[in-house]
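Every protein chain of the complex appears in place save one, which is left out.
And now, chain A:
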């Protein structure tokens, strides 16, 4: 089993069941990686290759309200941004529009660290934005949303846990110098932008990190 990084109270008696994550990515390579990252972090995974398929899985495709298929529990949805057909952003909107899944945390992944893109996603209700390539430390951070969501209800998406996550990053033993800056401190390293000041404060209060 993977190491549990100390400092993350994953609430022992929280749930006997593993968290179930729906992963959406059109790249086969990325799907395989994200699936393994999630499984090694003790999550059940359903991986699909498009926004359409994700909606079908969630039962949201034909606008039928019989979306909550009995027993279908999705604790987190993680989706790539750039996908042919329906983008991750469009998928995010559809999920937030649904009555059944609007409370489910949605995380966006993207290979491009574009501020306006990040802001747009957060404003639409995304929980977090991860710059690819996705690493184990990113996924460990996600687990936090899933357990704390259940425990606290909503608030508490503090920056501190994420910073702890960065510090606990496993450093490669013989890699060359780290790649582009965008890959390590993914979502919250961007300086605050004027456009996001009016966004829901829940998300905004965490954007003041340096």
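Just so it is clear, a residue touches a chain if its C-beta (ideal position, glycine included) is under 8 Å from a C-beta of that chain, and two chains touch if they have at least 3 such contacts; residues count from 1.
The rule is simple: contacts and distances are computed from a predicted model.
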Task: Among "creatine kinase", "Histidine-containing phosphotransfer protein", "NIP7 nucleolar pre-rRNA processing protein" or "Septin", the UniProt name of the subunit that does not appear here - done: "Histidine-containing phosphotransfer protein"
Task: Positions on chain A where the hidden chain makes contact - done: 27-30, 32-33, 36-37, 40, 82, 111, 132-136, 170, 172-176, 178-179
